[in-house]
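Below you'll find the structure I mean.
A single protein chain has been omitted; all remaining protein chains appear in their positions.
Naming follows writing order (A and B), and every chain is counted from residue 1.
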Amino acid sequence: MMTFADLVQSLYAFAMAWGIPYVVFALVVMAIQVGAVIGYISVAAMFLIWWERKISAHIQVRFGPMRVGGWHGWAQSIADGLKLLLKEDIIPRGADRVVFVLAPMVVFAASLAAYVTIPWAPGLIVRDLNIGILYMVSISSLTVVGIIMAGWSSNNKYSVLGAMRSAAQAVSYEVPMVVALLGPVMLAGSMRMGALVEAQAQGAWLGILPGWFVFPQILAFLIYFICALAECNRLPFDIPEAESELVAGFHVEYSGMRFAIFFLAEYANMFTVSAIATTMFLGGWHGPWITLPGLSPGLSQGLFGLAWFQVKCYFLIFVMMWLRWTLARLRVDQLMDFSWKVLLPLSFANLVITGWVLVAGTQILLMVLGVLFVVALAVGLAGRARGRAATGTARG
Amino acid sequence: MTPDEILQQLTQRFGDAITEAEVKGAEVRATAKAEVAWEVCRFFREAGFEYLNCLSGADWTSRLEVVYNLSSLQQPAKAHLRVPVPREAPVVRTVTDLWPAANWHERECYDLFGVRFDGHPDHRRILLPEDWVGYPLRKDYADERMVPYTEYGMEEKLPRAEGEKPAAKAPPRPAAAPAAAAPTTPPPEAPKPS
Partner (left out) sequence: MSEMSAPLPVGTTVMMERTGESMEEMYVNMGPQHPSTHGVLRLMLKLDGEYITDCVPYVGYLHRCHEKIGENRSYTQIIPYTDRLDYLASMSMNFGYVMSVERLMGLKVPERAEYMRVILAELQRIASHLLWLGTFGLDLGNFTIFIYCFREREMILDLFEAVSGQRLNYSFYRIGGMAMDFPETWVEDCRRFLEWFRPRLPEYDALLTDNILFQKRVQGVGVLPARTAVEYAASGPMLRGSGLRWDLRRNDPYSIYDRFEFDVPVYDSCDVWARYLVRRQEMAQSARIVEQALAQLPAGEIQAKVPKTIKPPAGQLYARSESPRGELGFYLISDGSPKPYRYKVRSPAFVNLSVLPEMLKGCLVADCVAVLGSVDIVLGEIDR
């Protein structure tokens, strides 16, 4: 069975045979890993930007990019990237140069560092830390530091206000996010990303559904997804970036390549949160696979796993984009209200119920599953009915 | 109250200060002296005219005039009040305490005619920049940047200095196209719902 770990082992053996010191070997491997991840992020971000434009266009009954590169404007992102590269580098007078230049790097570095524990395929993970999910959430929250740096160093009071709002939003939505993530951790009994996927790869709910945690933890999944939207500053939580709001965003003074780095970091972040959701709730790389002719079963499973992981992640990203182009924006205070008064109590409730179920046994689990589902359905329908009733006589 | 009743009460109360008064359709038209303008307005306000449609100025060369158009949401009667003010010292008391709508209208009247409104809470120009000199809607407003308007083909009527040649004639207008029949292409089809 040829896995990534085996590959590294054989390379190590090769290096030892040639007398290369371990340190050099380790650094080379790390450089390759970092290169691969950055390469993936760049290509993925470019694809996502193109995809977003296409999705938004089709939702809005238009076409989106059609010309650049021929088929449906697939090279549009490359053209945009080139354009941003060639733009003049403007640093506002009075801006703190060092902090101004560092801020996008901090944001990008924090987003990049979270890719260490993403389980792409069975055995394909940069480092399967035993505190995997804790590491990911903590490191990605360092982007807030970069945002505050950006806002403060721009020498623009609007930027500062925008950055403060963004930071407040990010921090407020992290709390229910982390508490929601504790549900699957409790079910799997480990924070290691590999263990989480393996726990979902076995078993099945009610005999037919795959053993993914989304089924017992549907509430946690929804809470997590909403918080993920807020972390990425996506609509309906995009107050910090919205240009039609009174106070401009934190990156208003950035142009050219620096702005491109913020932009790239946003899409990298979107992928990260989708990857976390996929791993914790949708079974990661788990999915049906067959042995391809000419390849070992291990490698086939690896390839299929890689594909399934991508499919699930991009599906979640699609839902994020879909929401962006459909919903309106929440006001800052409504955003905070929602996080602290609605999401946080719900996530704690989920935690308590999960713990109780784990202690009490499977029958109760099924019963509680049913109750939760009914409650969620009732809340959703009530909200919809309230929306209709408020419109009242506005029919016809 | 019917317009006739309003007119009667008006003339009774103010007597000589109302120089003209008549009822035209549903509208009470009156001209009042500037000194009693505010009292007349208050009379109208109390008679039920709580809606100030329009407050404008007019420049009759001998005098300026402030015109109030009032109406009510409850009754069909309307009122049309004219208050002449002298050109040299055009002052009249503000009616913003009766109708807050008058605030911006009076600012515009001041801006374009130069009528001052005594007691206005925010007496400054509204449409023109703060440092504009002059009151453009007055008939005697002159500014060297103004371009006189001429009818097409009447360039020799433009004012010009001594010995200056008349302005060049504009090229002749092309002959009018024959009255168009219905256009042959109908507008594009409405897209089918997908």
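Of note:
Going forward, a contact is a pair of C-beta atoms (placed from the backbone, for glycine too) under 8 Å apart; a residue touches a chain by one contact, two chains touch by 3 or more.
Quantities reported herein were computed from a predicted structural model and do not represent experimental measurements.
Here the missing chain is touched by one residue of B:86, B:100 or B:119, and it is B:100.
Although one chain is not displayed, chain A still touches it through residues 56, 59-62, 157, 235-236, 238-239, 242-247, 325-334, 383-384, 386-388, 390-391, 393-394, 396. Within chain B, the residues in touch with the undisplayed chain are 50-54, 56, 58-59, 67, 69, 73, 76, 78, 80, 99-101, 103-105, 112, 121-122, 124-131, 136-137, 149, 180, 182-183, 186-191, 193.
We take it that only the chains that are shown with their structure count from here on.
Centroids built from CA atoms put chain B at 62 Å from chain A.
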